[in-house]
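With one protein chain removed, the remaining protein chains of the complex are shown where they sit.
First chain written, first letter: the chains are A, B and C, and each begins at residue 1.
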Amino acid sequence: MSAASWAVEKRPTLVKVGRWVGWIGIIAVGLYLPQAFPPFRVGQFNTIMAYGLAALGLALLTGFNGQISIGHGAFFGIGAYTTVIIVGDHPEFPWLATTAVGALLAFAVGIVVGLPALRIRGLYLGVVTLALALLFRQALEKYSDLTGGSQGRGVPRGQKFSAPDWTGLANDQWRYYVIFVIVVGCLVLSRNIVKSRMGRAAVAIRDNETAAEVLGVNVARTKVLMFGVSAMLAGIGGSLLVIGSPIPRVSANSFTIVLSITFLVALVVGGATSILGPIIGAAFVVLLPEVVPHEQQVLTPVILGAVLIALMLVAPDGVVGLSRRSASWAWRMLARAADTGPDTGLETGDSSKEQLQLDSRES
Amino acid sequence: MSLLEVSGLHAAYGPVRVLHGLDFVVDEGEIVVILGANGAGKTTTLRSLSGTIPVDGEVRFDGAPIAGRKPEDIVRLGMAHVPQGRGTFMDLSVDDNLRLGGYTRPVSEVEEDKAHWYEVFPRLAERRDQAAGSMSGGEQQMLAVARALMCRPRLLLCDEPSLGLAPLVVREVFERLAEVNQRSGTAVLLVEQNANLALGIASRAYVLENGSIVMSGSADELSEDEAIRRAYLGM
Amino acid sequence: MELFLQRLIDGLAVGAIYASLALGLVIIYRSSGLINFAQGEMAMFTTYLAWMLVDNGLSVWLATSAAMVFGFVLGVLVERLLIAQFSGPKESPLAIVIVTIGLFLFFNGLAPWIWGTEGKSFPNLFGTGSVDLGGVTIKVQTLGIVGVLLAEVVLFYLMFQHTKLGLSLRAVASNRESSRLVGLRVGSILAVGWGIAAMVGALSGTFVASRIDLTQNLMQVVLIYAFAAATLGGFDSPVGAVVGGIIIGVVEQMAQYVDLFDGFTLLPVFLLILVVLLVRPQGLFGRAEVSRV
Partner (left out) sequence: MTRPNKRHPLTLVAMFALVALIAAACGGRDDDTTTGGGGDGEDGGGEALVADPADCEIYDGEAGVTEDTIKIGTSAPISGAVAAFGKPLAGMRAYIDYINAQGGVDGRQIELIAEDDQYDPNLTLQNVQKLVEEDNVFALVGVIGTPNNLAIRDYLAENCVPSLAVATGSPKWGDVENYPWMIGGLPSYAAEATLFAEYLKENQPDAKVAVIFQNDDFGKPYVEAFKNAIEGTDIEIVGEESYDIAGQADTTAQVTTLADTDADAFLVAATTTCPNILGQMPDDWEPTTYVSIVCTSRTLMALAGDAAIGAYSARATLDPADPANAEDEGIAFFLEEGPKYGLTEEDLGNLNVAIGWSWGEWFVDMLEESPALTRADVMNTAWAQQDQHFGVLLPEVLVNTNGVEDPWAIEQLQLIRWDGQAWVPEGEVVSFEGETNTFADPTA
């Protein structure tokens, strides 16, 4: 038996092993990063992870459930403001507890926003959530006594999330590791949700709401819960953004609709139907400005827009989908070389099946 | 030369092959029925004729090859398709539906034809300003047929007009089809499960199973055939 | 009372602008069932083109007309080159939402690159005079914009109900496959729909630019209110867009009576559309979804 045909035969096992190796590799690299980079880079990785969580929330909502939100910046903001306000007023309050509070608040608001989403379907939901993003920004300015408005609000000077002595870590490294663990936890949680009954129900709703209903899926409950969970992830991300910063501070100017759009870009770049994709997408949006030449920075949004359009044309399932498809293609080539493999022609469809779909009024 | 000549027609949805080389003809002015069970490939056959799905094989309409052409061009050649589920413009009025049927014709003809078909289908005339979606299934089926006829086709493709209709209404629809065929000389290619009524108005028939034609003959011959009687006529 | 009347009239004026952009959104929605998030940015872009012409000495009216032509071409190009790529099996409204958001970023970034970041001033189409009616001042500009809006509505009504183009636009929106089966060239019709929408957008862009300075942000906020107007009125109803626009304009003005809404103008608008959508998901004038059998 040739190596190729062996590989083809063992494909399922290999894929599984490969996946584990991949995950362990990612975690290992993730753990090593703060050892290799200066504090400001480590802070940037924190931003990537925080944005990544918001994009992950969008993936659950959009990629796996077919609902759209152009307002996730608001949920992200809820998390961020919760942390700053609580720690600002009660410096003794543990930082990570504020993340939990922020997550719960975002979840609750997500449920409230998700409720009308039951009736306001598809594209209408896009419009309503877009309005929500702007509304949040206005509320920050309107209630600036609490939020600091556009001037912003910080915690008492010097107060920051610092490393306990026993760790022997620098503050930035400590922040990074804590956030890293939470993010990995959220990734595992999301993966489990997707594989759970609820996740399958969500996908069924995305693909055909009426059919899902006929099959006995509780459409209303699933959609509202997905909205809540999605908002919660964004809320955690927002809180982590603050915790991960050497100068914990928020300003209304950071929570414009541009932020919500940024999350969408991250989602699309990474791949809407993957768990790791949103983090990759977040890395893209955070690091892109650095690769744009300084003289051409005015063009950053143009590049973002062009990338978004190009991706939808050539790889609507994002970077992760693209790699899935090329892996699948490689397997087929291997199978052909081995000439023993089963016809995998149908299997290659599995990533394209997961392209973006949306329950729209006219579908 | 027949009006429609099909040979070696293949079609597939993605990797799933549905039609495996059909050969059949429809002559000028006749009614031909293709019988087949659910999933036999009846709808696919019609869709491949009208250009809504890509095909392999040869399709000649009035001598000209049309395989691979777009539906909007094929309709201009004189082949109209009443799709499964009727394809009415639900939120448009009956009158607008008919006007759209005559989209490829000059305006003067459209008014004339509309008047004509309102005469043939008086129920449509009564409902001319009503949204098509608000009518009963039978009325919508009539509308779909009338709309298809508005382009003055030489061949009318009809996809299971009996689907979802009460038996009495089905009977009326078939009567109308026969009437239209006689009055205007439009050839009709009908796909049906309801063999009883279809064979009643058709001159010839084909039987489609799993994407292949397994039997053909005159309508009378087939209605006598033992296998057909058992499979499609419920006897 | 005078204050109340003044606010009503002001609301009408602002609402007319929202309505005007909302009309463009409705046209696209009607023909393709899509929402164009780049509608405002395309209008901003064509307004810059109009500004260039004015800057080179062309009259405002001619420049505005030229901008409308540009708009039409831009709309057709966007539909043919991008949106049309997503028809057929790959069709997904969400993909198109994201493409239009991409276009939003694209145009929003391109404009300052071409024309700089400094605001430009765009002349007023109707001059600066005003009419006094028993203590209530009405600007000639207001009358002009409302007049143009009414003309737009009448023209659109005639086009949709009484022309072959209008009929085919409605048909394509209603059932794309059947449209092809009766011989409509769906692609071209959709492109024309986008063209008309962008043309209307170009007009509203010049209206807005005559009131605030022309920057790449010209239409962003207006677009949100136009969305609200279309949502309120029903995305498939031109009449709804106009009524929705006027209502939102008036609500925005009247909200000044309530302290809660001071500096928080989106709240009443947001609450309003939320309530309307909950009670009538298709909007005030929208047609309810006809169930398919």
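Note that in this section contacts are C-beta pairs under 8 Å (C-beta built on N, C-alpha and C of every residue); 3 or more make two chains touch, one makes a residue touch a chain.
Remember, it's a predicted structure, so these values are computed and weren't measured experimentally.
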- Task: Give the labels of the shown chains that the missing chain contacts, considering the complete complex.
- Result: A, C
- Task: Could you tell which one of A:G22, A:P91 or A:P289 touches the chain left off the display?
- Result: A:P289
- Note on the structure: The one of A:K142, A:R206, A:K223 or A:R324 in touch with the missing chain is A:K142
- Touching the absent chain in the whole complex: find that residue among A:T83, A:T98, A:T129 or A:Q173. A:Q173
- Query: Hey, which of C:T64, C:T100, C:S237 or C:Q253 is the one touching the hidden chain?
  - Reply: C:Q253
- Note on the structure: Interface residues of chain A toward the undisplayed chain are 27, 31-32, 34-35, 38-41, 43-44, 47, 134-135, 137-138, 141-142, 144, 149-152, 154, 157-158, 163, 167-173, 177, 180-181, 184-185, 188-189, 191-192, 195-196, 241, 245-247, 249, 251-254, 256, 258, 289, 294, 297-301
- Which residues does chain C use to touch the chain missing from this display? 2-3, 6-7, 10-11, 13-14, 17, 109, 112, 116-121, 124, 128, 130, 132, 137, 208, 211-213, 215-217, 220-222, 224-225, 252-256, 262-266
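The criterion applied here is as follows: only the chains that are shown with their structure count from here on.
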- If we define chain centres by averaging CA atoms, which chain lands farthest from chain B? Would you check? A
- Task: Write down the chain pair with more C-beta contact pairs when A-C is set against B-C.
- Result: A-C
- Query: Where the centres are mean C-alpha positions, what is the separation of chain A from chain B, in Å?
  - Reply: 50
- Item | Separation of mean Cα positions, chain C and chain B [Å, integer] | 42
- Interface hub residues of chain C, defined as touching at least two other chains: none
- Query: For chain B, what residues touch not just one other chain but two or more?
  - Reply: none
- Query: For chain A, which residues count as touching chain C in their complex?
  - Reply: 62, 66, 68, 70, 116, 119-124, 126-128, 130-132, 134-135, 138-139, 141-142, 261, 264-265, 268, 298-309, 312-313, 316, 355-358, 360-363
- Item | In the complex, chain C residues that touch chain A | 33-35, 37, 82, 85-86, 90, 92-95, 97-99, 101-110, 112-113, 117, 224, 227-228, 231, 235, 262-267, 269-270, 273-274, 277-278, 281, 289
- Can you list the residues on chain B that touch chain C in the complex? 50, 52, 70-72, 75-76, 80-81, 83, 85, 87-92, 96, 99-101, 103-104, 107, 131, 133-134, 137, 147-148, 150-151, 164
